[in-house]
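There's a structure below that I have some questions on.
Missing here is one protein chain; the remaining ones are kept as they sit in the complex.
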Amino acid sequence: MTTLSTIVAACVSLVIAASSSAQNGTIKIVSSLPRTGSANAQTGTIVNGIKMAIAEVGGKIDGYEIAYEDWDDASPQRGNWDPTVEAQNANKAVTDATIVGYIGTFNSGAAKISMPELNRAGLVMISPANTYSGLTKPGLGEANEPAIYRPSGKISYFRVVPTDDLQGAVAAEFVAASGAKRVFVLHDRELYGKGIAEVFERRAKELGMDVVAVEGIDTKAANYKSLAQKVKFSKSDAAFFGGTTQTNAGQVAKDLRSAGFAGMLVVPDGCCEEAFIQAAGAKNLEGNTFVTFGGLPPAQLTGRGAQFRDGYRKMYNADPEAYAVYGYECGRVLLDAIRRAATKDRAGVLQAVAQTKDFDGALGTWSFDANGDTTNRVMSINAVKDGKFVFVKRAGDTAVEGAGKVSAGGSVAPADAQAR
Amino acid sequence: MRPRMNPILIFFAVAAALPMFFGATGLFYDAFQSIFVFALVGLGLNIITGFTGMLNLGMAAFMAIGAYAFAILTCDIYPFQVGFWSGLLLSGFIGALAGFLIGAPTLGLSGDYLAIVTMGFGEITLDVLKNLEAITKGTQGINPLPRPTIGGWTIELQDERSWYYLLLLILGVAVLFVRRLERSRTGRAWLSIREDALASQCMGIPPKRTRMIAFATGSAVAAVGGALFAALLSSTGEPNSYDFQVSILVLCIIIVGGMGSVAGTLVGAAVMVGMNAIVLVKLADLFGSREQGASSNVLASPNNWKFLIFGLALILVVRVKPEGLVPPRLEGESGAQPPAPPKSQSGAAAQGAGA
Amino acid sequence: MELDFFLQQLITGLSNGMIIALIAIGYTMVYGIIELINFAHGDLFMLGSFLALTILGALGIDAWTGGSTWFGVLLLLFCSAVFCAGLNWTIERVAYRPLRASGKLSLLVSAIGASFILVNLGLFWGGLPMEVFAGGVAAAAPKDFPPLVPNTNLLGEDSLVQVTPKDLLVVGVTLPLMVGLTWIVTRTRLGKAMRATAQNPIAARLMGIDTDRVIGATFLLGGALGGFASVIYALYNNTISFQMGYRAGMDAFTAAVLGGIGSMPGAVAGALVIGLVRAMSDGYLETRWTNTIVFGILVLILIFRPSGLLGSRAKEKV
Partner (left out) sequence: MSLLEVRDITMRFGGLTAVDGVTFDLHQGEILAVIGPNGAGTTTLFNAITGVYQPTQGSVKFRGAEVRRSPDLKLAVRTAVVGILGAISTFMALNAQEIWTAAIDANYLLDKPFPWHKALADAWATARAAPLVWGIIPAMVGGVLGAATVLALWQRLRRTPDLIARAGLARTFQNIRLFTDLSLIENVLVGMDSRLRCGYWTNVLRLPAFSRERSRSTAEAMELLAFVGLADRAHAAAGSLPYGHRRRLEIARALASNPTVLLLDEPAAGMNPSEVTSLMQLIQRVRERGVTVILIEHHMKLVMGISDRIVVLQYGRKIGEGTPQEIQADRRCIEAYLGAEDEL
């Protein structure tokens, strides 16, 4: 009998699920971001940005009501994004015909799951945070990337954030410019952190620096004191950590400093959030720690960006985190496309998004290129001062696309990069 | 007296009938695909822990091995490309082999020592999958994976109803497999080891070999589950998709369902995964829609309550039904018999302590 | 240089091992008495450190600079220990005691459930609108724990090898605690009752021992040790996070098993082995293989000593 009652319970909740579908004149946008667990701090700001963009158009475009749903692609057991949930979200989005835009994902790994599904359905997907190059750029990832994400042959995935191959290179150039000769590369063994560390490593070697070692850390370890000693004893001038606040960047920074490592420490935009300073302790980051960021920090934004910053403060009574602007930008570019779209359905919106050109966004004026990447190359390097991010310099305008490409032999098999 | 209905048959009958009520697509299918996959992995663990009494905290590792074996054997970035069905079978075989390898040196250990070794095996597997990037593509995951073909007809991912029945069918075969073993000489030997390892050895049953067979069988079933998990996603996901939390979920499935009970495993999977995939999602949606603006208050987001609800539900379930939702029944036992004393699920564990 | 490096790793390994040992004792005590892998213990430990940070925040961090630092540390140790002890006792009362008769695995699931709840409480706690939690904006982010204990090098700032007051703190708190605990278990009435209950709860009850109270006391003691460990961990690592209980718990449980579960000296030995192996593997091999090596060594040791380093295998009565 228990079996039956279980099934009945499941059915009841399913009926509730089924009843909450379409209304006429409503266009739905969803976002799929990890909202359970440690990433929620960052994704919260992204969601805020999206909501803000919708609020700015008054929740209506051409008489169509814009409905927004904030979906979670994490599960409580995993405390992080869960491939099963992401697949379910993609399915859910595909089967709900009122959904015309899918904002997400936060993690590149999750994007790999949902991209082919959404592509087949012709549903446009715009990511505020995926930086893994292989998702869009041929030749930088696996041999079958990015074709496998485009089973329909069309491009339906776009991102407003510059990819790892640009950012890692910018970081390496910055380190080289500081005069460092020996550099120790650490990464978190995740898709994002490892990818960016690899780009950094290659670019650093090209720039004539001596890469002492590349090490993947255990992101759940209590501390990295032993590893930090290793870095210190290696007499490196600089260290790069490819990772995020969630993968323990704070502890890495802290232990490096407490071990007495005085060299430069550079971390990528996954750490460009208050939480990183909070985790690492402002004192440990003071001075010689730098954070690269794809775009300009809120304080440096001008024009639209400045408006966004002020609007965000007013709406949420807090300073926007670095990521909020991406959420906002995603939302705006999608709404803009809906406005321009000839037909307010998936095909129309997809076409309009793809045609986005010289968009006057919070991140500057940019377009989507043929791969679906932003043409925005502006990056910034930030330092930490008195517990706040301060802008150091603008970079990336000159960054070479595809810096991550293996130069010798022309083979793009990842094995070359990994046979160390 | 009316004979009690067979809960396994009820499960399959209801599962087979359900899609009639739910159209061709929807949340329902996603949830049930997960339920079937985890029921499969649960069946594997049920052989190891439920039947044979070896506490295994590393079941996710066998899922991962199945998923990665399946992916490497079928994905078109590798030269093997054996196809869906052969891939499924081979991944089961490789799972058995892995179970054999980890089992050989450790199955002599008692109870919780084995538990920690299996837990360690789970961690090692994740590390190896992440570190051997040349083979496993590290954290990138392997994709895309092929769709099953039946006589020239390919089941596409969107064809959710076909997937549903395919998984149900495979689960049915697995249940049949496990039930047949359980009700044979092999299964009796497993149960006797769980009940009293020494007595069973004194009856001429070689404990190590018997445990090994159970371990390998369970691993194989879980590996097939893992392969289907990957096939459903058309990707292995990243290695972290098979971490300790997954092992814990599977363990909860069989304990909540009823240790050593095949029907219990099915119901446990429906309850635990269903709670996750349906109830918690619905709850979050329900409260999420009322959420006003974005508040920085951590309590305001319903997503932040999921752990708590899940934990409370676990404690409540074992409190109300400590022997599991569908405890195992004796073969041939009729309704008229007095129930066995309620120590069934402790038998496995008590063994570890005593041996 | 090479020797310096080795000594440095030795010191790091020992300090980390000592912290693991404190948590591991909590596991091993509970296991010894009711044969439960107390999954919630690691998360209990996590909450202890959150309490410590809250107290720091409430009293104002500046108060602890200068001479009153050590007093502050003692206060934190005391508060967290009392808190964790009380919480552990409550969990036992609510989640474990009613299930004790219904089998070990039900207990295990209950412990897993308790662990989930504690983790979630930790998440909420991190969202407190306090200065130390950065106003509670990013509840899930790791929190910086103010460096009450300085990181100065006692061997002089020029020395490559670092021995800091933090290392001394770890040793200075852990050793007396272990001695004290050994005294309690071997010399006092309570200790005798605990060992009797562990051996045979039914017989102990027949002998007039109130086993429920003894088990409660064990949870109190184990919780208190977890509380001490949480403060030392926080002061040593200077970061706390609501997810830190998982790894801390896993390391500690591995240590308990490695040493022979149920044996307190074993837990300490196991923890030191794990701390040292981790340090050496991080230092001389690659960090990414460290976990593999730790568990590989565990399996290797268990093959030759199936009851752990210092565990004794009770002969089964036939």
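Quick notes
Order of writing sets the chain letters: A, B and C. Residues in each chain are counted from 1.
As a convention for this text, contacts are C-beta pairs under 8 Å (C-beta built on N, C-alpha and C of every residue); 3 or more make two chains touch, one makes a residue touch a chain.
A quick note: this is a predicted structure, and the numbers were derived from the prediction, not measured.
Looking at B:Ser200, B:Ser219 or B:Thr236, the residue that reaches the missing chain in the full complex is B:Ser200. The hidden chain makes contact, of the residues B:Arg147, B:Arg161, B:Arg188 or B:Lys321, with B:Arg188. By the touch criterion stated above, the residues of chain B touching the omitted chain are 76-79, 104-105, 108, 132-135, 177, 180-181, 184-189, 191-192, 195-196, 198-208, 213, 260, 328, 330-334, 337-338, 340-341, 343-344, 347.
As a working rule, only the chains that are shown with their structure count from here on.
Set side by side, A-B and A-C show the greater C-beta contact count at A-B. If you average the Cα atoms of chain A and of chain B, the two centres end up 33 Å apart.
Multi-chain contact residues of chain A (touching two or more other chains) are listed as 40, 76, 79, 189, 216, 318. Counting partner chains per residue, chain C has residues 116, 119, 137, 139, 246, 288, 291 touching two or more of them.
Interface of chain C with chain B (complex): residues 31, 35, 37, 95, 98-99, 102-106, 108-110, 112-121, 123-124, 126-127, 135-137, 139, 246, 250, 253-254, 257, 261, 288-289, 291-292, 294-296, 298-299, 302-303, 306-308, 316, 318.
Residues 2-4, 6-7, 9-11, 13-14, 16-18, 20, 35-36, 40, 44, 47-48, 51, 69-70, 72, 74-80, 82-85, 87-88, 91-92, 94-95, 109, 112-113, 116-117, 120-121, 132, 134, 141-144, 148, 189-191, 194, 216, 315-316, 318, 414-415, 418-419 of chain A touch chain B in their complex.
Those residues of chain A that touch chain C in the shared complex are 37-42, 76, 79, 189, 215-218, 220-227, 229-230, 233, 245, 248, 250-251, 254, 258-260, 273-276, 278-282, 318.
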